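Only one protein chain is missing; all other protein chains are in place.
Here is chain A:
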Amino acid sequence: MSPAYTVDSKALLKILLHAAKHPSHSVNGVLLGSVAAATGEPGSPRESAAQPAVTIVDAIPLFHSFLSLAPALEAALFQVDTYARQRGCEVVGYYHANERLTDLELGPVARKIADRIQQRNQHACALLVDNAKLGSFVQQKSQDVLQLWTREGGARGWSRAGGGSGGGSGSSARLQAAAGAAPLFMGMHGEGRHTRLHDFDDHLNDLSIDWINADLV
């Protein structure tokens, strides 16, 4: 099973705005969207095995400090789940951005949280902001700024799509991110949009803060 993941620009932009707001911290959040179990097209070169198509339509920012502490994390995951059901969509993944520019892996804390999400939705993925690609993204030389990680289940843990490290077979899942995000993001950042994004962490410090950010992007 090699799922195909599509990331809408709204989700991509919110992930980047969240990371941009807290450049010296790791940040994380949850991905909302839907899963369509597609079947192979007749006559297509692919085998007729069913290939789920996951569409990620929104990203809900959760934390920028102490990402792994349970009480806040559990409250956030529960409430996002309720929100998703209200909206008629599902929690389809987890996103993370590492605090160190040279850290390009999905670390143990991220994997642990991604595990919880994947336990409830077998098609859930993890998107890691690719710190190495940030430079060329902001210079608008490349559209590519996310790493896709999936978990094939069983004893094998999370692996990066499109070839992992060490020659092991990376996951065969595919990621299609919305085009044209780079200039949009740079425009938003220029006018300070990232300072108006608020996560669940902010909400816990001030209940009047809206962590859904429905109209931000």
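The definition used in the following text is that a contact is a pair of C-beta atoms (placed from the backbone, for glycine too) under 8 Å apart; a residue touches a chain by one contact, two chains touch by 3 or more; residues count from 1.
Keep in mind that, in the parts below, contacts and distances are computed from a predicted model.
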Inset, instruction - Report the protein name recorded by UniProt for the chain absent from the figure; options are "Trafficking protein particle complex subunit", "Nucleolar complex protein 4 homolog", "ER membrane protein complex subunit 2" or "DENN domain-containing protein 10 isoform X1". - result: "ER membrane protein complex subunit 2"
Legend entry - Listed residues A:Ala4, A:Ala178 or A:Ile212, member touching the removed chain: A:Ile212
Inset, instruction - May I ask which residue of A:Thr82, A:Ser142 or A:Gln176 touches the chain that does not appear here? - result: A:Thr82
Legend entry - Contact set of chain A toward the excluded chain (per top definition): 23-24, 66, 68-72, 74-75, 78-79, 82-83, 86, 100, 102-103, 108-109, 112, 203-205, 207-208, 210-212
